[in-house]
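Left out: one protein chain. Kept in place: all the others.
Coming up: chain A.
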Amino acid sequence: MRDQKRGRRRGQGELEVQVLAALREAPEPVGTGWVRERLGGTLAHTTVITILTRLLAKGAVTREKAGRAFLWTPTADESGLAALRMRRVLDGESDREAVLASFVTGLSPQDEQVLRGLLGRAREAEE
């Protein structure tokens, strides 16, 4: 049960990438039906809408009203989408330094002053 749930969630992440990739192949803003067909037509119409809406919330696509339906345009490529997702993971962790080793950690105002002094001396020594 749990594995199933996890598998489905991972599937949605991959679907987002697939939908975005399909949109990027479109010659012009396209509707949901075009995306669905492009992905082989196996997905439900509502699933495609759900994924497009999620991409919209992430800022990876834009849409415009055309009659009763929406036309979709991609704004991010795959690495742009990965960047958006990574930002969400990081922003979701209040204490991310506890989990991921970051290259640098935050600076207090005094730290910043001390650091500027150290870097200034290091550059002088070079000249």
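Simple rule for what comes next: a residue touches a chain if its C-beta (ideal position, glycine included) is under 8 Å from a C-beta of that chain, and two chains touch if they have at least 3 such contacts; residues count from 1.
Here, contacts and distances are computed from a predicted model.
J.: One chain of this complex is not shown here; going by its UniProt record, which of these names is it: "Glycosyltransferase family 4 protein", "Cytochrome c-type biogenesis protein CcmE", "Sugar ABC transporter permease" or "M56 family metallopeptidase"?
T.: "M56 family metallopeptidase"
J.: Across the whole complex, list the residues on chain A that are touched by the chain not included here.
T.: 10, 13-14, 17, 20-21, 76, 78-83, 85-90, 92-93, 96-112, 114-116, 118-119, 121-122, 126
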